[in-house]
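One protein chain omitted, others in place.
The letters A, B and C name the chains in turn, as written, and every chain counts its residues from 1.
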Amino acid sequence: MSTFGHYFRVTTYGESHCKSVGCIIDGVPPGMKLDESDIQTQLSRRRPGQSRLTTPRNEKDLVKIQSGTEFGVTLGTPIGMLVQNEDQRPHDYTEMDLYPRPSHADYTYQVKYGIKASSGGGRSSARETIGRVAGGAIAEKFLREAYGVEIVAFVSAVGSVSLKRDPTDPEFLSLLNTITREQVDDAVPVRCPVPECAEKMIKVVEEMKAKNDSIGGVVTCVIRNAPVGLGEPVFDKLEAELAHAMLSIPATKGFEIGSGFAGTTIPGSQHNDPFFKDPETGKLRTKTNNSGGIQGGITNGENIYFSVAFKPPATISQVQQTATYDGTDGSLAAKGRHDPNVVPRAVPIVEAMASLVLMDAVMAQLARQGSKQLLPQLN
Amino acid sequence: MSTFGHYFRVTTYGESHCKSVGCIIDGVPPGMKLDESDIQTQLSRRRPGQSRLTTPRNEKDLVKIQSGTEFGVTLGTPIGMLVQNEDQRPHDYTEMDLYPRPSHADYTYQVKYGIKASSGGGRSSARETIGRVAGGAIAEKFLREAYGVEIVAFVSAVGSVSLKRDPTDPEFLSLLNTITREQVDDAVPVRCPVPECAEKMIKVVEEMKAKNDSIGGVVTCVIRNAPVGLGEPVFDKLEAELAHAMLSIPATKGFEIGSGFAGTTIPGSQHNDPFFKDPETGKLRTKTNNSGGIQGGITNGENIYFSVAFKPPATISQVQQTATYDGTDGSLAAKGRHDPNVVPRAVPIVEAMASLVLMDAVMAQLARQGSKQLLPQLN
Amino acid sequence: MSTFGHYFRVTTYGESHCKSVGCIIDGVPPGMKLDESDIQTQLSRRRPGQSRLTTPRNEKDLVKIQSGTEFGVTLGTPIGMLVQNEDQRPHDYTEMDLYPRPSHADYTYQVKYGIKASSGGGRSSARETIGRVAGGAIAEKFLREAYGVEIVAFVSAVGSVSLKRDPTDPEFLSLLNTITREQVDDAVPVRCPVPECAEKMIKVVEEMKAKNDSIGGVVTCVIRNAPVGLGEPVFDKLEAELAHAMLSIPATKGFEIGSGFAGTTIPGSQHNDPFFKDPETGKLRTKTNNSGGIQGGITNGENIYFSVAFKPPATISQVQQTATYDGTDGSLAAKGRHDPNVVPRAVPIVEAMASLVLMDAVMAQLARQGSKQLLPQLN
Partner (left out) sequence: MSTFGHYFRVTTYGESHCKSVGCIIDGVPPGMKLDESDIQTQLSRRRPGQSRLTTPRNEKDLVKIQSGTEFGVTLGTPIGMLVQNEDQRPHDYTEMDLYPRPSHADYTYQVKYGIKASSGGGRSSARETIGRVAGGAIAEKFLREAYGVEIVAFVSAVGSVSLKRDPTDPEFLSLLNTITREQVDDAVPVRCPVPECAEKMIKVVEEMKAKNDSIGGVVTCVIRNAPVGLGEPVFDKLEAELAHAMLSIPATKGFEIGSGFAGTTIPGSQHNDPFFKDPETGKLRTKTNNSGGIQGGITNGENIYFSVAFKPPATISQVQQTATYDGTDGSLAAKGRHDPNVVPRAVPIVEAMASLVLMDAVMAQLARQGSKQLLPQLN
């Protein structure tokens, strides 16, 4: 449904043509500094056409906090937030509305709900993700302040152009260790931090644009400094929650963590991550990180990293041979120009969902640790 | 935690060395014929060393229904089930217990819970999956009786040997359309239904065995005849629930649905699934199925298919250089012989988790449809 | 937390001094006519000072639907709603803020959250109930349209003045059978439909007002025409959910259903409700209704009725001897005049919470029934 999380929960509402989109964030720790600027930054990063070259402050998608803070500090009560929609009127039906758009949610929404929303796919609208990003920004601020957690997503592939996502490659591991959001945003407009890849990606996108076609890609995300012990066995392993979160983002088709699908071809003797003692902290760490920072569903203190596959946008200006809702063959062409690649915009959404997952796991583990500490010591 | 599902829920308990493992299944539809044989079949398929050549009836992992049925019919009340453990005693500690096993859950469990279970990784034991398979068998029986749903998983890759998982390949689509569990089980011992692949897989496994090493693989699963309209936007899209379910299975590293990661390289004009009217049923169908049977998080009536990546088993008999819990370097070698590849045994677990996801989505949609039908018709 | 319900869920936000209060309603059946007037009626009934003598349309607490409907029909997607707060600024601290108000939530909120909201008790503000009433109005509309369910609450006691709430009294049973909201609202300003009681209640309230004191009371509620079979054993029995819902309303101290506390003194031979066949419908009914329409946690088709105890308002203008947050003895007197009795305003809140409980139970039962109907008939 429209609620995500257990201890720290976001509940969202809104589609394309209604008055506003928004969310309620429940379970926010009290006593944290928070104002709209903490949230606006990530919301602006998910806007179409954002880049550091363009003016950073356009007056769109401005979030307004409704409740849950006073004098810039969280009260611990639910935080309501909303963003006005610009186009608030459901449109009149046109001939195009006779067709369920191929690989959109028009057909499935109609069968599921037995009613046709003006926007076709109802909540499958990209505007739905605003509530996620707003909620994720609050979670992320807490994680940063409490643990120094850093969450950075970036575009690792567009079409067939891909940076080497290989956990046995020192260059890739180094990228995961050091990459910042600033570096990602500098890589306009594709948000791929490896310049030679970025250039090729731009070309791919331009080619698709020229052909009125579209192309997908991959977003990779790293979470640094997560404490050891997060993730709830057995059904709510951290990677299971991450996979759930990521596959709930529109247009996603795949998720892999650590060595992922490639890891299926590596023998166990190489794939296993042996332990050593970190001389600085005295804590156990692993020499390699094929596990992607999670073992048995629980964080082990190494970098958590994962990748998410996004399909090509379904809306293209090319004519498509398809059928109407009542089964009559015909052809459909989307009007206007459409974005041939949306992966860069998915970057802050992936970061937001990762923040929500981690935050929920943190709260669960704090409850457990807190309860254990109250018990008499065993001898 | 240890509960999966909302309307149809499985809650499990048990680790390796306790008295029994088991589960409670809540939300079972009343009035369905059910006895232990309905559940035992899948439980036996997940046993080590099962094949159709060996005797099908070994006296292990026998499930006993505790409640929720009378005279072989479900009452609608919770079904308790349990399977005895053979080795019920926590073992005494040995030198090997000084080492957290690399890429196992020993270390993370110890930090998370602040206590060390005899079995090391506690609930990360493979025996934990018994409860899932038992619950899944009940869900699956309902889905089959109510809708004729068929769920078949098979091994699609072992190490680098892979059948062509290409949604644009007619052979692959045909395999998805026709494959049966009998065919899968005939393909002993690897459960790969393509004979030339199966042979190569067996060789890979034998090589690994000879080297005291291990190797991972991929399980692909198809769900046929699912009704249109399943899946709850926005956070509980069907693919999100499937991803959650699959990544909660031990040793999984990735999930992809429909065109998956490969779909990111296909232009939208080819990737989109155009509609046509099925002459037999009069219903809309899609000509291609890159969507994997789900659009906007909701089933569209086509085959649902997805793949799950399993890493190589972490337990190998080779000596591994690693460190003890307190950080002292040393070497660790697992005693005895270990299974170099567990992917075939994962087949019924993947089927079970798929059944649980689908069943939960069915219940949610039945509630919605039922409520809508009670409303006066709009004119 | 701030979410109530499972299949049909309301999530609320907001306290006294923030921008707005509001809610998100998830799980609304699609295809139901709905606009703001459906919701405003009950919201206006919960406003202070409402009576049929005063102008019914003051421009306060106007609800605005944000999402989930188009052209006046529900889409099945979440309905966001909000009501602006008039006083949106947290106030500056005064000497009165040094004192936790006796029997308010000031002290407990401060300890729980470790932070002091301007409004003292944070979410314990009466404005928090706006979201409940808004959500309840949607549930209620569905229940009325789908089943002809009627939910009517009324004031049955103020202080020691009480109408006879005796399930063995034909007059009381007749009242439950026939009472309407119009009759309740005609009984201004106490919403007690028995005129002789109402008069005495008014006197009690006036006496309390004169003494700068306050007094509590009881709200009784009847639900007519609920279908048989609602309520989920064992933890979510319908009366358990009703009790939960009612005790979550601010200032409540008790709940009883059917014969309630008085029923503990009636021998079983009289208390049991024998069955008979209703000649009109051919269905089983009970001759008496000490059960209050629920047996074993499940509705039996008879009127559901229950009562809720409300304590006297804690805010009084009398001087109270108490202590400051840091424990210094002192005296506190609330400024201004305060409502000596809030029970009449609780009437629509009780109705709203009853609607939410019933709606959630309806959805659960529709899922079960729907699933059972898909199974082959047993013979």
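Note that in this section contacts are C-beta pairs under 8 Å (C-beta built on N, C-alpha and C of every residue); 3 or more make two chains touch, one makes a residue touch a chain.
Computed from a prediction, not measured in an experiment: that's the story for all the values here.
Chemist: Quick one: say which of C:70, C:140 or C:239 touches the chain that got left out.
Modeler: Answering carefully, the residue with contact to the hidden chain is C:239.
Chemist: Given that one chain is not shown, which residue among C:112, C:164 or C:203 touches it?
Modeler: Considering all chains, including the one not shown, the answer is C:112.
Chemist: Pick out which of A:145, A:169 or A:329 touches the chain that's been left out of the picture.
Modeler: Within the whole complex, the residue contacting the unshown chain is A:145.
Chemist: Per the definition of touch given earlier, which of A:29, A:122 or A:312 contacts the omitted chain?
Modeler: A:29
Chemist: Which residues does chain C use to touch the chain missing from this display?
Modeler: Per the touch rule, chain C residues meeting the hidden chain are 1-4, 12, 99-100, 102-105, 107-109, 111-114, 121-124, 128, 157, 159-160, 208, 211, 213-218, 228-229, 231-237, 239-248, 250, 252-261, 263-269, 271-277, 282-284, 286, 290-292, 294-300, 309-314, 316, 318, 320-323, 325, 327-329, 340, 365, 368-369, 372.
Chemist: Quickly run down the residues of chain B that touch the omitted chain.
Modeler: On the side of chain B, residues 1-3, 9, 11-15, 17-24, 26-27, 30-31, 64-71, 73-80, 82, 90, 112-115, 117-118, 122-123 touch the unshown chain.
Chemist: Could you pull out which residues of chain A are in touch with the chain that's been left out?
Modeler: These residues touch the chain not displayed: 6-7, 27, 29-33, 73, 76-77, 142, 145-147, 233, 362-364, 366-372, 374-376, 378.
The rule is simple: only the chains that are shown with their structure count from here on.
Chemist: How big is the gap, in whole Å, between where the Cα atoms of chain B centre and where those of chain C centre?
Modeler: For chain B versus chain C, the centre distance works out to 45 Å.
Chemist: With chain centres taken as the means of their Cα atoms, state the distance from chain A to chain B in Å.
Modeler: Going by mean C-alpha positions, chain A sits 25 Å from chain B.
Chemist: Would you mind pulling out the distance in Å between where the CA atoms of chain A average out and where those of chain C do?
Modeler: Chain A and chain C have C-alpha centres separated by 39 Å.
Chemist: Quick check on chain B: which residues sit in contact with 2+ other chains?
Modeler: Within chain B, the residues that touch at least two other chains are 233, 368-369, 372.
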